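Every protein chain of the complex appears in place save one, which is left out.
Labels for the chains are A and B, by order of writing; each one numbers its residues from 1.
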Amino acid sequence: MLAGLTEPSAGQVLLNRVPWCELDSKRRKSLAYVGHQNALKDGLTLGEALSFLASLQGLDSPRDRARHALDRLSLGRHWRTPVRHLSQGMRRRGALARLALDDAPRVWLLDEPLDALDDASVAGFAELVDHKLGQGSAVLLTSHQSIPWTNCPQLHLGGEGRRP
Amino acid sequence: MSTAPIWWVVARRDLTLSQRRRSDGLLPLGFFLAAAGLFPLGVGPEPQTLRDIGAGVVWVCALLASTLSVTQMFALDHQDGSLEQMVMAPGSLVALVLGKTLAHWLISGLPLVLLSPLMALFFGMTGASTLVLGLGLLVGTPTLSLLGGLGAALTLGLRSGAALLLVIVLPLTVPTLIFGASAVSAAQAGQSVQAHFSLLAALLLLSLAGLPWASAAALRLALD
Partner (left out) sequence: MRWTTFAATPRFYALTGYLIPGFWAVAALLGLAGLGLGLGLAPSDFQQGNVYRIIFIHVPAAWMSMVIYVAMAFWATVGWAAKVRVASMLARALAPTGTLFTVITLWTGSLWGKPTWGTWWVWDAKLTSYFVLLLLYIGYLALTSTIEERRRSDGAGAIVALVGVVNIPIIYFAAVWWNSLHQGPSVPLNAAPKIATSMLTAMLLMTFSFWSYAFAVVFTRTRALVLEEESHTEWVQSLRARRPSMNRH
């Protein structure tokens, strides 16, 4: 719902006080969503896949940005590796590399980002999120696992998605 | 490096993917060849009969071949989450749909056009008829891709999607089919084909104007 894909049955979703359905292209640029699925195509190389996602986001120099982002997440040597040859953890990191594509402040919605990540990767991801927060971005994520941050507000939801 | 237009980026991506999965482009072509090739075997080799039915048969087979492959246009992206990202992207979804349709046409439509002279040979068509057949397909297959795209977007993720897609799309392709095939008949009879081509072109323009927008709307509905 927050990503604007489904309409809420009650209430409204507002971004900077503007209802989501009225968001124009410019405002949509400031919202980014990494879903449960990685959106990396099996048939492409990691580099190609991430470059494509960078282009979708409307960023310039997509290939350079993708290369830089992958280096940041220690995936640089897999630039030419087809996505289907990567492990689940590496694919997840590849998907999360989108966070490192540019420095513009955004609202990031992450659905189960820690899925399939090992401890070292989780630590790396935590550092990346801190970096984004420092740039003025907001990060909203869901997780079944415990999150290694202590200084962020946490919301615990009951079974049906309502506040308990 | 400046940003390339998004329709070109997505078209190029789809072309790359297709290139690596050879079967994508070969399947419609194979179907086209086999299906059209069955007719002379079925109705007998009498040249006049073949000349009479040739245009219609080739056009129908091209139509079916194009529609066969269109079911995958959005389905694969839907499965791995790419479609979600496309719908959410700040750019125009209509441009993305156009890009994917262009890729589909280049992969599944244009090869049919290029293979049509061979088909014309199967049915004993003259040089002029062959040319009219090829040009007609050149103008008509993009329309078929556009219509197929709409059908694919509307039936995304539904069970029995392929059959439903055919039921929805085939009636809409009838005008293109009729004008394309009758153009060849007209050429065979020595008549002018100008009206036919004008109508084919008009259908293409009309489709280009309205269908990508309708497909984008259908995609948004499908992803809800």
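Of note:
Basically, a contact is a pair of C-beta atoms (placed from the backbone, for glycine too) under 8 Å apart; a residue touches a chain by one contact, two chains touch by 3 or more.
These figures come from a predicted structure and were not determined experimentally.
One chain is not depicted; across the entire complex it touches B. Residue in contact with the omitted chain (choice from B:36, B:152, B:200 or B:222): B:222. Counting the whole complex, the residues of subunit B in touch with the unshown chain are 150, 154-155, 158-160, 164, 167-168, 170-172, 174-175, 178, 206, 210-211, 214, 217-218, 221-222, 224.
The criterion applied here is as follows: only the chains that are shown with their structure count from here on.
Chain geometry summary: the mean Cα position of subunit A and that of subunit B are 36 Å apart.
Within the complex formed with subunit B, the residues of subunit A that make contact are 3-7, 25-26, 28-29, 31, 33, 35-44, 48, 52-53, 55-64.
Interface of subunit B with subunit A (complex): residues 1-4, 6, 9-10, 13, 16-17, 20-21, 76-77, 80-82, 84-92, 223-224.
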